[in-house]
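Below is a structure I'd like to ask you about.
Apart from one protein chain that is not included, each protein chain of the complex appears where it belongs.
The block that comes next holds chain A.
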Amino acid sequence: MEEVDKILIHTLKQVGTEVSEEVNSVKQFTSELIVEAVVRCIRVIDPGLGSALPTSLPPGMSARFRVGMSLAQACQDIGYKGEIGYQTFLYSNEPEIRSLLMFLVERLPRESAETSDQPTGKSVVLQRAIAAAIKAQLAVPWLPPNCRLPLHGETQSPGGLHSFHVQPLSLPHCTKGPTKKELIDYQRDILPPVTAQPSSHASVVASILEQHTAELSAAQEWDSEWNSQGLVSRLTPQEYRSRKLTRLRKRAEEQLRSAALPSAESAFGGPRSTSDLSELLQAFRGSAPADQVLTKGSHFTHTQKFTFTQEAAAVTSPIPTGRQSEGDVQLRQEEELASLQQQFQQLCTDVDQLTADMKHMGVTNTQVLDELKQRELGNTEEEERMQVKKKTIDLLPDADNNLVKFQAQVEASAKRVLHLASQWEKHRAPLIEEHRTLKEICSNQDLESSRKLSEIKTLHDKIRVSTEEAKKKEEIYKQLVTELENLPQDASRSAYTQRILEIVSNIKKQKEEITKILSDTKELQKEINNLTGKLDRTFAVTDELVFKDAKKDESVRKSYKYLAALHENCNHLIQTIEDTGTILREIRDLEEQIETEHGNKTVANLERILDDYKAIRQENSALAAKVREG
């Protein structure tokens, strides 16, 4: 019964009964404890019924009696079928209390099972943690600033707060690629550790966190780009990177060139060039939407403008200032300015003209060079033709002979050509075939590689999906583990199951025994039946035989009478034995009943009840005396 008691005590503790640690079986329950436990259970089962009941026993006998009676009534109202009275609580006996408590515990509502089945996600866990933190902070009492301990520092007196300020950090990446010796020397000897790099120590944390996040996000971006575009291009990562770099560079160069072209023709005057620059930057912005470039550019133009205006000022400033009147000076200055402007314009036009001339000259120069080359080519052709003609003129004197020779030569060369053609054909056929097969192989490989590429892509996707899944599952596992840790550690479940298993096995054993006994009794019954049948038959036969002979012989008649008497007596005997059996059984039943009655301690209970009765009477008489006195 230990497990049952454990379960009972555990449940009673959950209901709110204060069961001390030493008590670990129902046997050790005191009357007070029993009353408290029962009342708490009733309060949970039926709050309306239980609220009227006190959880502790009063000192007076009559009051105790009343409490016991009301408790018994409440138990019966709930549906307890067993024998119950006030003595059950005051003069407890173990089995009765156990059965009562078991009944009550079974009637307890089970709401706890539903709350634990809530779906829990990561956000729910986080929210719960936040709620717990807020609760803990709310539980801390407010203290005036002077009384605060460092313990309250977190919530009640914020220390020096500083904003999230980030400074770039320099990290040594020593293993990657060939680095310059100077850089290595710098990293080894001069570069301070990361925590000493930012100018103010407050921004160390922010800078490190930012650096790490930037690295992570860059890696992720590269990963996604590689998966979406890089893999399809069938290049190694390095090649892909370098190609991308060259592409970007080319684009930048194109933009620069196209923007620089119009400005090159009329590259005079400061303000003009700055506007060109800004145009160029505008063009850049169209292609590369980087705000940084724009801000930098505008900054640049500002400085440009600034320097140009300064120069202009510098040009105008060194004008000689005499002691003439101001109007004179102004006039002179204006004149000078006008003349200078004129000069400047003239110079500009001169320069324009000269550049145009230069261009023209350059063009004519190239034209002349081209012509020269053509002429030279024509010259060499002419020379060749002249040589052929010279040879023919040399051969003319012996014309016939030479003609024959020529013909022979022509024929021989024709033959040779034929021969060479046939040979070429011979060579060509296998080469063409090889070319074809190679082409086929190439296309096959192309196909295969594209297939493999798609496979790789799907594999990548799968890997991503499965890593995500694994992460999710790990998280769920962690959550469940924490939940399990948070759950109250009770052995009730395992105790229940163990107990149930034991009971089941006991019942099995008992069943087996019962079937054995049943079969035994059946066999015995069969034997008995057999014997009685045999007896009946033998009796009938002997009866007949003896009866036949009895008619003839006097002595035989006597023996027949004896036989009949014997049969009757035996029947009587059997009857008596059966009767004794039933009586014995009855006796045993009665003895058992007596024992159970003994176990109930009826006499002691009666005596106790008598005592209670006497005590109540005494109290009553005392009260009556008091009333009379009053």
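In this section, contacts are C-beta pairs under 8 Å (C-beta built on N, C-alpha and C of every residue); 3 or more make two chains touch, one makes a residue touch a chain; residues count from 1.
FYI, contacts and distances are computed from a predicted model.
J.: For the chain that is missing from this picture, which UniProt protein name fits: "Translin", "Exoribonuclease phosphorolytic domain-containing protein", "Dynein regulatory complex subunit 7" or "COMM domain-containing protein 3"?
T.: "COMM domain-containing protein 3"
J.: Given that one chain is not shown, which residue among A:P145, A:G327, A:P430 or A:G630 touches it?
T.: A:P145
J.: Can you tell me which of A:A206, A:V329 or A:L395 touches the chain that was removed from the display?
T.: A:A206
J.: Would you mind spotting which of A:E18, A:E32, A:E215 or A:D352 touches the chain that isn't drawn?
T.: A:E215
J.: Give the residue, chosen from A:G79, A:P141 or A:P193, that touches the chain omitted from the document.
T.: A:P193
J.: List the residues of chain A that touch the chain left out of this view.
T.: Against the left-out chain, chain A lists 127-128, 130-132, 134-135, 138, 144-145, 153-154, 157-164, 169, 171-175, 184, 187-189, 191-198, 201-202, 204-206, 208-209, 211-212, 215-216, 219.
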